[in-house]
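Just one protein chain is left out here, and the rest sit where they should.
Each chain gets a letter, A and B, in the order it is written, and its residues are counted from 1.
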Amino acid sequence: MNMKVITLLTDFGLDDFYVSSIKGILLKYEKNLNIIDITHNISPFDIKKGAFILYSTYKTFPKETIHFAIVDPGVGTFRDFLYMEKEGYHFFAPDNGILTFIYEEYCPLFKIIFPDIWIKEASFTFHGRDLFAPAVGKFLKGEHIEMVPKPNPVLFEYKKPHKNKKGEVKGSIIYIDRFGNCISNIPYEMVKFGKGKIIIKGKEIALWVTSYKEIPEGKIGILKGSISTLELAQNMSSLSNFLNINFGDEVIYTPI
Amino acid sequence: MNMKVITLLTDFGLDDFYVSSIKGILLKYEKNLNIIDITHNISPFDIKKGAFILYSTYKTFPKETIHFAIVDPGVGTFRDFLYMEKEGYHFFAPDNGILTFIYEEYCPLFKIIFPDIWIKEASFTFHGRDLFAPAVGKFLKGEHIEMVPKPNPVLFEYKKPHKNKKGEVKGSIIYIDRFGNCISNIPYEMVKFGKGKIIIKGKEIALWVTSYKEIPEGKIGILKGSISTLELAQNMSSLSNFLNINFGDEVIYTPI
Partner (left out) sequence: MNMKVITLLTDFGLDDFYVSSIKGILLKYEKNLNIIDITHNISPFDIKKGAFILYSTYKTFPKETIHFAIVDPGVGTFRDFLYMEKEGYHFFAPDNGILTFIYEEYCPLFKIIFPDIWIKEASFTFHGRDLFAPAVGKFLKGEHIEMVPKPNPVLFEYKKPHKNKKGEVKGSIIYIDRFGNCISNIPYEMVKFGKGKIIIKGKEIALWVTSYKEIPEGKIGILKGSISTLELAQNMSSLSNFLNINFGDEVIYTPI
């Protein structure tokens, strides 16, 4: 018999009892469960960062994995709790935009109907434990959970990278990792890799490399990043600190 | 065959090799083990915080779960290592007060007798790995571990919330979470929810809400918290920072 795999992504941090309480409830339904933490260090309420991280990692897991994401500024209000299926992966998340990068119109999408008794007994502050986790637990165990189709999920707007007639591509920084590497949303295939320059924060960069190591000290390199978009980086140093680059900063690619 | 579930709660942090060494030892005894981290970020030696977190989450786990807590300022000295059973849960912890909120007089309570060879070979600084974990490992595997009844565990004193004739309740803040929400020890059932006011830090609060979202910006709300006590909070902002509220601060409820 195989273990079932479920991931957790939250903004609960690792100091409080919130993460373990969710895990405890899930294990009440199914003990043969491999619970994998994606991260619990999303800044409180930062749905966009959560959305990006979920998008960047969900496919690395085996099919049938359940991805359970709780970044939920709306706890206690009447946002829906969603179930979505895509490419053999199962997603459970509040309806607040965290599925933005993953949702496609063809995806089966439902909202969960919670039993009255659950709602009555739930705390006002911890729906993750009192409503969401039991629903996911029932799903894990193969029990029926009531759900109805939900056509229009909440999605947040984000500028997709845009190419003009000259071949210029305007995109933005969508992630900065712990090493200070700056990940853009400009797909590798959208540019001529190795040709042209990048402008960010008024600075021109034209050093195309295939590894961090090739970047001389103090210089900035352009790489194919791990989600197949252009990434800007320094060698063993934080580019984010060096140029004060933040989430959302504009990135322009100009071909030669 | 089901996985066995064990939780770990320590003040070891996540940077050193201490947590993994405990897990390694446990896995030597039982490989089909689902080890769940409650937290390892208890401030060094903060038994009271560990006690509160253990209390707040232990029941969310399935029956037969083993809760193994090591916050142990006394490592190397002769405090006992306890085994306690309550409501189908198993607890292992040093005898230093960490079971304070969970212990009841009817709970079977024992101290572990370690084999001489273990004591002889143990390091002076890491009893968690050299004595506690092997004992828990034997228990997990169903092997005999020597233990004798232990009548009076170390418990730390804490003021239970008190109601006077006028219906006023005096309690205190027993937890502040990463969001800055301030959790009191005044049970929800001890007050008339929605009626009356709370005084904390000289400030009167009379805004009773059922979700964080209902609290207008800059205001403070009173909610039923996740452990069914009164909780004070702001909406997407840290109340703890705003009013400089700390563990132990007095909270007074006055009915209308």
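Basically, a contact is a pair of C-beta atoms (placed from the backbone, for glycine too) under 8 Å apart; a residue touches a chain by one contact, two chains touch by 3 or more.
Note that the coordinates shown come from a computational prediction; the quantities given were computed from them, not determined experimentally.
Taking the complete complex into account, B:F126 is the one of B:Y83, B:F126, B:F139 or B:F179 that touches the chain left out. Across the entire complex, the residue among B:G13, B:G194, B:P216 or B:G248 in touch with the chain not shown is B:G13. Think of the hidden chain as still there; on subunit B it touches residues 1, 3, 12-25, 27-28, 31-33, 35, 44-45, 73-77, 123-126, 129-130.
Those residues of subunit A that touch the chain absent from the view are 1-3, 5, 7, 14, 34, 36-41, 53, 56-57, 59-62, 65, 177-179, 181, 209-214, 223-228, 231, 233, 236.
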